[in-house]
Every structure is written in C-alpha cells, then in structure tokens.
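Only a single protein chain was left out; the remaining protein chains are all shown in position.
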Amino acid sequence: MSTKSLTAPEKNAAAPIGVSPHGIPDWRLEQIPFHIESEWVNGEFGYKIVGETDTPVPPLRPSKYLDKEKSIEIYRLMLVNRRMEESLERMYKQSKVIGGLYLSLGQEACSVASAFALGKDDWLGPMIRNQGSMIVKGFQPRDTMMQYMGKAGSPTRGRESGSHYGDHRVHNVIAPISHLGDSISVLAGCCLGARLQGRNIAALGYIGDGGQSTGPTYEGFNFAAVKKLGVILLVEHNQWAYSTPVEMQFACKDLADRALGYGVPGVILDGTDANQVYDATYEAVQRAYAGEGASFIEAKLMRMKGHAMHDPANYVPAAVKEYWKRRDPILRYENYLKAQGWINDDELKAISDGVNTWMDAERDFAEASPMPDPADAATDVYKEDGPIALKYGPVVVHEANQRAQLKESSAPGHYK
Amino acid sequence: MSTKSLTAPEKNAAAPIGVSPHGIPDWRLEQIPFHIESEWVNGEFGYKIVGETDTPVPPLRPSKYLDKEKSIEIYRLMLVNRRMEESLERMYKQSKVIGGLYLSLGQEACSVASAFALGKDDWLGPMIRNQGSMIVKGFQPRDTMMQYMGKAGSPTRGRESGSHYGDHRVHNVIAPISHLGDSISVLAGCCLGARLQGRNIAALGYIGDGGQSTGPTYEGFNFAAVKKLGVILLVEHNQWAYSTPVEMQFACKDLADRALGYGVPGVILDGTDANQVYDATYEAVQRAYAGEGASFIEAKLMRMKGHAMHDPANYVPAAVKEYWKRRDPILRYENYLKAQGWINDDELKAISDGVNTWMDAERDFAEASPMPDPADAATDVYKEDGPIALKYGPVVVHEANQRAQLKESSAPGHYK
Amino acid sequence: MAVVTYLEAIRQGLWEEMERDPAVFVMGEDVGVYGGAFKVTEGFINRFGPERVVDTPISEMAIASAAYGASLTGMRPVGEFQFMDFITSAHSQIVQILAKSNWRWGAPAPMVLRGPTGGGVSGGPFHSQNNEMAYVHTPGLKVICPATARDAKGLIKSAVRDNNPVLFFEHKYLYRRIKEELPEEEYTIPIGKARVHRQGKHVSVITYAATVYVAQEAAELLAKEGIEVEILDLRTLLPLDRDAIRETVEKTNRVIVLHEDTKTGGIAGEIAAIINEEAFDFLDAPIVRVTSLDSAVPFSPPLEKAFMPQVEDVVRAARRLVAY
Partner (left out) sequence: MAVVTYLEAIRQGLWEEMERDPAVFVMGEDVGVYGGAFKVTEGFINRFGPERVVDTPISEMAIASAAYGASLTGMRPVGEFQFMDFITSAHSQIVQILAKSNWRWGAPAPMVLRGPTGGGVSGGPFHSQNNEMAYVHTPGLKVICPATARDAKGLIKSAVRDNNPVLFFEHKYLYRRIKEELPEEEYTIPIGKARVHRQGKHVSVITYAATVYVAQEAAELLAKEGIEVEILDLRTLLPLDRDAIRETVEKTNRVIVLHEDTKTGGIAGEIAAIINEEAFDFLDAPIVRVTSLDSAVPFSPPLEKAFMPQVEDVVRAARRLVAY
C-alpha cells in the first residue's frame, strides 16, 4: 500500500497547510463556524444554528496546477453550468420540464473543476446534480435539456430524465442510477477492465453526504482501495441530504475520516473553491495513472436550492443560506481571476454573452425537437449478438503459466 | 458526540499503553511480526510469509475488572467451548453431524470473554463460530449439538443448523443468518426498541475480517453510531476469510481505523487474551448503559482450523499456524491463572473433569434425541394474531406535543 | 363523513395507530421535520416527537433490519422507503432476515415497510417501479396494494396490527387523485380479502392498485356494448384470496388479469395457476394478461403510455373473450 498522501500545495498557498483532528490534510482557508441542532419551538420540532454565520469570506486558494487559460476555461464552464440550470428553471416554471428538476446552484465549482482534471480516457460517474461535469466531459446543454423534456433526441431517447444519461463509447460517462452509491463499484470495474487492457486510468465518482451512507458505496470503494484501482471518490458534503442535516447522517466529524478506514489518501477541501477542487482531483488522477490506486476527497459546500424544484427547503435555517450565498463559487472565481490580473470586465462580459447566446440556441433546439415514438418504449431491452470491442486495446497476457492444463477438480468442495 | 474513548487500564497493566498509527488505543503486548504476500512457485500461485514467526509469546495482560472467581469462570467456559467443539468434531467424523461443521479453535477467548461482559438484558449477535458465546448467554452444549444433527429438540426444531439459532424471549440472542453483516442493524434495532422503552442496553455483534467488508455491516454500524445506540461491534480479525487473507480484503492497516470513520471509540486488542477481550467489552457495555453509544473493538487472532471441516486450509503457510498455536488462548489463560496464584493443578483438573462429564452427558442426550416430524417442515411460516409483549416495559412518552392534531398535508410532495 | 384522499387516508390510519399504541413508531429518510417525500408523516414529529418519528441515514438495509430488531423487543415499527423502487436496496434483508424469522427461530416480526409505488407520473425507471412480485414469492411476508382510500386506511391499520412483516405498497398515482368519503368511526379492513369493485357477469377483470381504475373505465365503455365486466380488486397479493378468485371465475367464466407490473413473471401467472387449480372447468376461454411491457418504465409520457396497460387494451381483450 502506498503511503503517499494527497499533498497540499507548497507554493502559492494563501494560508498554512491545515490538518484535520485525525491527521487528514485540510486545505480549507476557513472552517465552517456553525452546525445544526434540533429544537422544539412552540410545539414544533425543527432545526437551529449553533455557532456563528457572519464570519468573513476568505479569498480563493491559488491553484498549484492551473494556468491562466485553464482557469478561464473553468470559469466559463461554471457559467455554462449555471446558465443551463437557470434556463432549466425557467423551462420548469413554464411547465416544459417533465417530472422533477434537480439543480446544483452553489456546487458548480465542485462539478466542473473536478471533471476538468480528467483525461479523455478516464471515466466519470456523476450524481443527479453533476450536470456541469457532464458538459466538461463533452455533452451539450441540449442533452440535459432534452432529457428533462423527455425528447426523442435526448441521449436516452426519452427513456430517462435529467442527468440520468451517459455514454460508454466516447465520453466515458456512467449513466447514473437513482440508488445512491451504486456507481462506485461500476467505476472500479471500469478501472479493472482498463488495467486488464494495460492501462491505469482514473474514474471520478461523486457521492453526497447522504449517499455515502449506503452499503454499495462502502463495498465499491473498499473494492477499489484493496484492488488499487484509480477510483476517485469525491464526497460532495453539501450539508443536507434532501431534508436531513449531516448531523443525522454520520457521527464522525469529517467524512474524510472514512479515508483512513478505506486505507487510501484523503483530503478535505472547500468545495466552493474551484482551485482546491481541481488541484485535489488532479493529484488523485496522477496517483491513478501511476497505479497507486484510489483517493478520497471531501468537498464541503452547500446545496443552495431545495432537493428538487418542489422543495422550498424551509427546513434550512435562513442564516445558513446567507453564509453560503457569500461563498458563491462563480463570483469568487471571478474575483480571483481579476485579482490575478488574468481577466477584465470586458472579457468577462464577452464570456458571459457567449454562454448566453449558446444557451439560448441550445434551449431553442431542445424545445423544438420532437417527442419519442411510442413504438420505441420497450425496444433494445437486450443487446443483439455480435462482437463488442475492447475499449483500451488487447488484453495484456501476464506471467501466468501458459502450459498449465485443466485437471479434474480434486476435493469435494463445500457440500457433497 | 462523546469523545470519551475506550481507555487502556491504568493499573496492573503489564506493558505501556500502545497507540496505533492513527491514534487508536492498541492494548496488545506484541504486534504480529509478519504478513502474507502472494508468489509464484514452479508455476503455482500461492501465499508466503513476509516477516518473522518465531517471536516470543508475551504474558497475558491482567484484567482491570475481572476478579478471581470471574476469571476462573471464564476459563471454565472457554474449556466448555473447546470440549464441545472437540465432541462435535468426533461426531462429524462419525458422520453424526449433517452438513458442514464450523469450529472456533483458537478463538474461544474472543467469544467467551466478550459475551461474559454482557448483562442479562443485553443482546448478542453471534456469527457461526461464536458457539461459545451462546453458552455464556445461557444455551447448553446440547443445543448446538442437536442443531448440527438436525434434531427435533434443537432450538430451531431441525430447521436450521449449527449456531444458526437464537432466542428473543430469555437469552436475547439473534439467530445468525449466513449473509454476513446482516445482524448489525438488527442489534441496532434491539437497542432502539429498548431505548423507546426507557432502557439503554448493550448489543454485542461479532463480525469477521471478511464479513465486515459487506454493505450491511457499514449501514448497520453507521446507523448505530449516528443514533448513539449501544452496539458493540467486535471484529474478529482472524487473518482469513475462508481462503482469503486479510491483505486481499481491505487496504487499511488496522480494521479499527474504521472506527474513526464511524465516529465511535475504537480499540485494538489481542483476541487470544481473554482479559483484554473482557475489559474492552466491559468498557463498551458501560458506555452503552450510559447512553454514550456504539463502540468498535478489533480483536486480532487466528482461525486455527479450516473454514469448515471440509477445508484443510492448505493455503495457510505452516509457520503461521505454528505462530498462533503458541498463542493458544486456553493454555495461556491457564498459565495466567496459575501465575496469579488463583488456581492449582488439582483445581484445574476438577474443572476439566466437570466439563468432560457434562459434555458426555450433553452429547448422549443430543444423540439419543429424535429427528423431527416431516409434518413440521412448513408450519409457523406466519405468526398468528395476538398480543406481543414489550420486552423492556411500557414505551416512554416524551416531551412531544400531546395536543397536536393531524392536519391535512400541505405540499404536493415529490410527484404530483 | 369527510371526503379524504388516498394519501390522507394512509396518514389518518398511521396517526390513529400511533395514538392507539405507543409501540408503533415510524422511521425512514426525511420522515421527521420534512414529513416524508410525499408528506405522509407531515406533522407527526410534532405530535409524537423525534423518538417515535425517526429520521435515518440513507440506508434502506438498516431501515428494514433495525425496524426488525426493534420489533424483536415488542415494538411495531413502520419503516418508510422514500420510493418503493428503493426496496431493492433492502431486498436481501427483507427476504432473508424478516421473512424467515418466525419460521426459523420463532421470532415474530410485527412490522410494516411502506412507501410509494408505481408509474403514470413520469417518474422514470427508478421512481415508477412495481416491485411487489419478488415479495409475493417470499413466504413469511404479507403484501398489500390498496386501490381505494377506504382500503388504504383500513389496511394500513391492519398491517400495523399484524404480527408479521407486511409490505405496504401505496400507489403514488392515486395519492391525490383518489378521494372518497370515509366513515367517522374507526374501522379496519382484513388482510387477505379481495373486494368486488364492480359487479358483472360476462368477463372478470382481476387487478389491484391503480389499474382498478383502468378496469373501471374499460367497464364503463364495455357496458355501453352490453358487456358487463366484474372487477375484482385483490387488495392483498400475499396471501391471495383464492376464494374470491374462484368465485368470480365461476360467475363469468372469462378472465382478464390486469396489472401495471411487467408481464413475464408478474402475478398474472400466479393467478392463472390458481384459476387452473380452483376453477379450470369453469373457464370458457383462455385467461388473458393485460400488463405493462417487458422493459423498465420509460420516463417520457408517450413512451410511458405505450408501456403501461391502457383502457383500450382491456376493452379489446374483453371483446375478444366474449367472442371466444
């Protein structure tokens, strides 16, 4: 087992390297100064804040690896993420979206900057809110839009909604399933398949503070850890799982404490800081490429909307929302780019205009596209016969004993 | 969350308190000086030892809590455990046992001393090898014997085999199911039920180094941790899961590292030392009674037989067996009792004779008892109507708002 | 008498049982302050406190098994799955631990696992499933799928009082669409008894849950052609009401089994076998299955409609049977 940890940056860092109580690197420039407790008020049971919420907002932490061009591209992609969801929100209110709509306001840095650290051959295992990550991996806003509208031209031809789509041929994105945690073993399997074909790849899987409680999460990530597969588990600790505060989800302080039990390097970071997200994922990807195995990243951030559009999230104390609103990932990144002298207002406006124009075109395309043909409901339940290509080239034949013959089984085994 | 840890003994301790690399108390007086790696030898793939195996055997660590009488009773019960299994082994070879036979040679201290720390109202969740624990909880050797012979008089009336039995009325033992890890949530539920009835109880669940890899283990113990239920997870790290060495089961060094991720106190101990096992369980039980919640105990020891009788365990390097044979829990406890001046050879012989006589009588009873009536195969699939009593007394009514009325549900919820 | 939705009927039933018996408590994801994804337990925490309205981590295995553990101490837990699609996460615990408990070691498990099931709301493949059949095939469980508000209330109360693990599937399409007047006084509906939803003499439609209303619409259309359809609402799928099935077959001699679940391995097969065993000589025509197609549940409305059994399908099948 490699003991190499995800490191904190040596240069450019705005503050000293932090370490969690259990010795896990904590890259954040501030700790969340409050937590949630429950209380009775006039016969109603609810949640209250314990601690402060008006602490000052620290600057972003400069990236060890991102240059100007990449930083600006991350900014642009975060904007795409947000504008796409704003479009979707409008479409939802116009009743153009079918079923529920799940938004990631406040989480764009976490989605975009992590996916941005992946190589082309690496896999992504998104959760419902990682619509931004899928754009980074090569999908278009129209794809998500058409998904939400149940259009024939959506990646799943109307079979699935929202970000429940994927592509195993080019983009290497697992279509999420609702059952939380189920993608993690799948990503481990992708890495295993690639390794059998001679390639150490990375596979980035997201999971929420809630979803990480499930058994499949545990089995999958333990499997990746023990098999030294390049799975990067990015826990999006956004404080709530639907209406459930993290205080009711687990008893450890930092979810990264679980990295110790998995026996892999872990790191805690500020999920509203694209630089921290990128750097940690980048280092984890390099570990994967080097065959050093899995990594665990805990990003602390906030789900700024309700669970889905039907949920006004009244259970969240107002001051919590205010605290995190001041930590908007896009605004902070804008300020960071300006402070770095990498961009000016005109250039920002040009990016914004470009994204807006594109988004309108995507929406128009999606809206105008047709609904599916009912005859397509239950086709392709099975894959027909025929060859299926290996993705990463021929299977490597290892040192095993080429001349060994099949001998008749000796012992009677478990039951006679 | 309580930060109180399972403490190491302050007095009487034979060696200084140890701490694992991740800060977990390690009570052992020696570390295992080798581990398993795989290798090719003449075209055959197998396991080899890396490290030493002939290190000296340390003494037992005196107990902080056990007096002479209790210590001798633990000794006697360990002997009962072993003699019962020796009887079973003979019966197996005489083809009197039906199906497989699972033995716990080398693990008697872990089963007996832990169960010995439980109170009458506490629950036990045994695994297949914890046949000794069930005796401590009040079952007779004949019960396990009749189980293995499929007798009508066995606790499950021939429906189940071996230690797959239990009793929810008096002994408070969950009948194990094969699916590993599944008892842990059940024990959490027992604690929850008791708490609703005003009682903080303890519930001791065993799990193997292999079984702890399962999703149900994780969900169950996380649930217990976050709900502060008195579940004691005793991980019997006996080096192998069937033929799988622990090196292929998890990537962390100590399984107790997982305690950090659960957010509960953990401790590492020598599972062949009944004193360490008792003390840790005793402290965990006190924590449970005080409402402080769950505890995690990792006991390192060795499965001295194959997985079941059909398995000669040829995959285990011989020197590993030798190393652990020198650490026989019963022999060491015998020496310890003598060194304490608590027992002499005559008294030891009297105990042994008593156990032998009892065991013969139990075996005779079991062998002479009848097989079940075929008509009983599929009865009692359902429980008939009728009241079911609360186990711990009336449900406590808390501060909730007695006057609140059911109002019509407001929001439309998830889907319209 | 007040007009009450299917959803409110379930809420009333649960509330009344919790009032009546302090051993009853609910647990599940978001059941407390939020009141559950569909608001079934809204306000419960204010009346019964967080002790008896227990929010859990996202851990279906733990919900099912911890509920079981509590039931071993004499409690009567009611576990909620946010969607019955997630019952598969706890499948192993349900079929291995709960279902076998009384048979294996005489430990009864008086508990309920409930949640929203079924399609028709563009929920897509993971929020529309009909997962009852795996449990109908599991001895030791009881399986309930009510279609009316009256039955939903009476059956949830019986489920809570039953001494066995009961799975209670609430059809989410019916939650707020179905309303009826309910008696003021307390009542229960017995588990294991079907209900004749509509009397008829030419064709029987045996069904349950949301498709009862598909059958009803079809029956209304067919009535205009002089075909009188009898609708048998099974209500409980395990144990099945063999007598009621036999009686309707003896009466009409022609049977459609209609369900929203997929065809192959669905309960229509079991019912076909029962009819063979109980009333073979009364059959004048083959038993016809009208069900969803053999695939996952599609999200987009045109696809979902094509997937699910429609009124026209029942009408066509009935005409064919009468002409047989």
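By letter and in written order, the chains are A, B and C; residue numbering begins at 1 in each of them.
Quick note on the criterion: a residue touches a chain if its C-beta (ideal position, glycine included) is under 8 Å from a C-beta of that chain, and two chains touch if they have at least 3 such contacts.
Predicted model, so just to flag it, every value in this text is computed and none were measured.
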Exercise. Which chains here would be touched by the one that got left out?
Worked result: A, B, C
Problem set entry | Residue among A:A194, A:I207 or A:V246 touching the omitted chain | A:A194
Exercise. Of the residues listed, C:S92, C:N163 or C:T252, which one is in contact with the missing chain?
Worked result: C:S92
For this session: Quickly run down the residues of chain C that touch the omitted chain.
Result: 88-89, 91-92, 95-96, 99-100, 103-104, 125-126, 133-134, 136-140, 238, 240, 262, 264-273, 276-277, 280-281, 283, 285-289, 294-296
Exercise. Residue-wise, where is chain A in contact with the chain that is not depicted?
Worked result: 155-156, 159-160, 164-168, 174-175, 177-179, 182, 185-197, 215-216, 219-220, 222-223, 226-227, 378, 380-386, 388-392, 394-402, 404-416
Problem set entry | Residues of chain B (touch criterion as defined above) contacting the omitted chain | 38, 43-47, 98-99, 150-152, 156, 158-161, 164, 177-180, 210-211, 213-216, 241-244, 248-250, 315, 371-378, 381
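The rule we apply is simple: only the chains that are shown with their structure count from here on.
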Exercise. In angstrom, rounded to a whole number, how far apart do the mean CA points of chain A and chain B lie?
Worked result: 39
For this session: Could you check chain A for residues that touch two or more other chains and list them?
Result: 43-45, 99, 213-216, 248-250
Problem set entry | Per-residue multi-chain contacts in chain C, two or more chains | 37, 45-46, 49, 57, 59-61, 121-123, 127
